[in-house]
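Input: a single structure, listed below in structure tokens.
In this view, the complex is presented without one of its protein chains, the others remaining in place.
A and B are the chain letters, set down in written order, and residue numbers restart from 1 in every chain.
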Amino acid sequence: MQWETVIGLEIHVQLSTQTKIFSGSSTQFGAEPNTQANEVDLALPGILPVVNEQAVAKAVAFGLAIDAEIGKKSFFERKNYFYPDLPKGYQTTQLEAPVVGPGHVEITLDNGETKSIRIHHAHLEEDAGKSLHEDFHGMTGIDLNRAGTPLIEVVTEPDMRSAEEAVAFAKKLHSIVTAIGIGDGDMSQGSMRFDVNISVRPKGQEEYGTRTETKNLNSFKFMEEAIEMEVERQIDLIEDGGKVRQETRLYNGDKKTARAMRSKEEANDYRYFPCPDLLPIILDDDYIEAIRATLPELPDAKEKRFMADYGLPQYDASVLAASAAMADYFEQTVKVCGDAKLAANWCMGELSKFLNQQELDISACPIPPENFGQLLARIKDDTISGKIAKQVFQAMAEGEGSADEIIEAKGLKQVTDTGAIEAMVDEIIAANQAQFEELKGGKDKLMGFFVGQVMKISKGQANPGQVNQILKKKISE
Amino acid sequence: MENKTLKQLSAGLASGEFSSTELTRHYLDKIKQHDGTYNAYITVTEEQALAAAKQADEQIAAGNAGDLTGLPIAYKDLFCTQGVRTSCGSKILDNFVSPYESTATDNLNKAGMVMLGKTNLDEFAMGSSTESSYYGATRNPWDTDAVPGGSSGGSAVAVAADLAPVSLGTDTGGSIRQPAAFCGITGLKPTYGRVSRWGMVAYGSSLDQAGPMAQNAEDAAMIMNALAGFDAKDSTSMDKPVDNYLADLNKPIKGLKIGLPKEFFGDSLDDGIRAAVMDAVKQLEAQGAIVKEISLPRTELAIPAYYIIAPAEASTNLSRFDGVRYGYRCEDPQDLADMYIRSRSEGFGAEVKRRILVGTYALSAGYYDAYYRKAQQLRRMIKQDFQAALADVDVIAGPTTPSPAWKIGAKNQDPVAMYLEDIYTLSVNLAGLPGISVPCGMKDGLPVGLQIIGDYFSEAKLLNIGHQFQQATDWHTRKPTVGGNS
């Protein structure tokens, strides 16, 4: 039977505010346990929440970035359940009237096809603390530093039909979040957490199959693997006469395994109701427009502009536009070197390779874009070859100075003086008289040998084009 | 120093007749002597009180004392007080020492008041008799076999028995006004949002409000001047200018339009109370007020609406008592589920558990619309009834309670019987309006309260009417015999 996969995502995005959503405690990552949890975060008796204005502003910015309706009157509700890392015994969240209503995100697939993924809504809520299961004499330790960190939970419609689509969407959402600066998007620290709802159905069937939820996938690679594994599991299960059970599953990316979470004894009944400690958030058009005015260029618009202004192919434009920091770096590089395609190739090639190796974000790149642009300018004006440029790049990365300084210090300037090249060509011909006669006799294969020898004695600095030209002249003499 | 009003004590301190330390010792001694009979206090903070009194005396000597500097006060044990046990009358918080101060008590402490201790209450303020406290029942000084009302029974008794010149209570469905009525004192529930709820342990968050419990309206006004005000830490606190509550006390009430809701004078009203309240109304008329009958048609519906909304909010407000971060944790929990269930089941008393169950049920899937949503719709209708009535009259008057204080044990086995006693006070909390109860008579040796309800933020007017009434009557000056049954 032909099966169709149906995928919907729920994404928790930590908002990069200074303080928590309902208290003035710091949200900085990595502090000693419970040192950033005050009486509000600990849910002491008698405490009350007050909403952080930046949490609201960032949620609205997100809504505008996905072309969503903004809730002009949204309110918080209590979602009631007991868990040790949930201090109040309820999560303050939104259900009936979220701050961000329906919107959409466009994705581009590898085959160039585009697709619009509908966003059901996005709501503001507070994060929970962390349970540490290392052994404390058989007990669990609770750290509430993260409790109360502002989140938006983005909920998609079940619009994705493959792991590829889901990952393309996840990457796109990530690029939007980082472009508008509402979150750092660091998946390894849990700043952005993806839960994937997966079901399968016979192709052509309207009705959805029973879905499972796979939680907290902390890289795009794990997401792709987990989806493929789960789809296969569900299809095998059904084809063997079984039934998919609605359950929450945990994927282990290191072991490449997944398992169902211990099913709760009773069905959850969260007893949502409007939080009486908080009043409705009323937003007017002026407020919304003021936030719209602060929005930077979004990845989609940037991609189009890169294609139009720089003549980049769509692939290059979309890769560069996906990260606001990379896009900025690219644009500053172009300003200096004046060749967009060269800059794009180098940003996506050598630079990205280096950053990946060093596990650095572009924002932490040790080479300023001005220097990087200068390096590319030297390729363009034939001062150095592309091969030498890679050598210069390494030296720049190691902090040896600017491109020009390194070229100068190491004497890497390309030899373009015809006389000097001709002298080298003559030297090689004199040393390889017999082969030269064969070359003259029509054995063209030897051309490469002669060019190579000249490049070798020039330490790679001779302009290969000129070497070729002069050799041809010698042959025809 | 015996049986003096707050105002008189303030004058005594100012004139140097006695010091704050002497005054504080006087009350501490009286508490030691008599509170065994009444059980008004859960915790007496002698050491802190004497330290605060000493500081107040220094301030008075230095000439920078305010009206309230050096005056003792008792706080309901529902207010978080830094470094002092804050029990809420519950075993679950028996060992809880608050690491922070509520805004209400902080405001009064900053005004120089001296905390004598924390007063008894129905567990988590859930009750109308102060019998459900983990620390035992509080007794009414007018008849020690009778309840003092609740939930702020300890605060009411402390003032009525002169174990404190004034106290602070909280009112979710009548918990200031009803014990004030039962104990013959003056109690004001301000408009919702007038006094900060920060640090006041929540029962029904959209209903709770703190207010003064005093010997008379003037003393209550003195407290309100320090107590009321905007607090950025409470999202439901209103950023509105605060009146000087003493300024209008002496304004004549000539021409004041008073509405008497016919639903407040139905069959369930005790005849003695009806008579006392009608006498009080005649007194106000004699002082120039114009009285007319009005209707608050959903008065009876306030009971079901309240007994859904308050337990629903309470059921989730009390989820934080889970034995994880503070409070009672059961012995040797087998696992996490066992810890939750036993800590909570052993830590909460029967009425609290009952209200948690009702509230949980009312919010649960399939029942939300029929209960919680319906109750909140009724709430709007009740508010609209008040607004319509207050468009026509300045204030609404009637009895605070349908009957006088009942005997201890008479109703605590029958929750519904007790809930019905709240009929005249609940609707005021549902609407968020201010209300005051002033003593207006006696029924079989027990005090009767007159309730006056005003429009939003009209506390100054309510205190003015109370004060004018008390200028012409002496019910508020009558004191029970302290030290034995009357």
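Criterion: a contact is a pair of C-beta atoms (placed from the backbone, for glycine too) under 8 Å apart; a residue touches a chain by one contact, two chains touch by 3 or more.
Basically, contacts and distances are computed from a predicted model.
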{"item": "Candidate names \"Outer membrane lipid asymmetry maintenance protein MlaD\", \"Aspartyl/glutamyl-tRNA(Asn/Gln) amidotransferase subunit C\", \"Response regulator transcription factor\" or \"NADH-quinone oxidoreductase subunit N\"; UniProt protein name, chain not shown", "value": "\"Aspartyl/glutamyl-tRNA(Asn/Gln) amidotransferase subunit C\""}
{"item": "Shown chains that the omitted chain touches within the full complex", "value": "A, B"}
{"item": "Candidate in contact with the missing chain, chosen from A:39, A:67 or A:404", "value": "A:39"}
{"item": "Residue among B:229, B:259 or B:323 touching the omitted chain", "value": "B:323"}
{"item": "Selected residue (touches chain absent from view) among B:28, B:160, B:375 or B:408", "value": "B:375"}
{"item": "Footprint left on chain B by the chain that the document does not show", "value": "95-97, 99, 192-193, 206-207, 232, 235-236, 238-239, 298, 300-301, 303-305, 307-308, 315, 319, 322-327, 329, 333-342, 344-345, 348, 350, 353-354, 356-358, 360-362, 364, 367, 370-371, 373-381, 383, 414-416, 419, 430-433, 456"}
{"item": "Positions on chain A contacted by the hidden chain, ascending", "value": "17-19, 23-26, 32-39, 42, 44, 50-56, 75, 82, 84, 131-133, 136, 138-144, 250, 261-262, 266, 269, 271, 274, 276, 278-282"}
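Here is the rule we use: only the chains that are shown with their structure count from here on.
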{"item": "Between chain A and chain B, centroid-to-centroid distance (C-alpha), Å", "value": "57"}
{"item": "Chain A contact footprint on chain B (complex, rising order)", "value": "79-80, 86, 88, 93, 96, 98-100, 102, 197-202, 204-206, 232-236, 312-313, 315-316, 318-322, 324-326, 336, 340, 360, 363-365, 368, 372"}
{"item": "Parts of chain A lying in touch with chain B, wherever the complex brings them together", "value": "39, 42-51, 78, 80, 82, 84, 87-90, 140, 142, 269, 271-273, 276-279"}
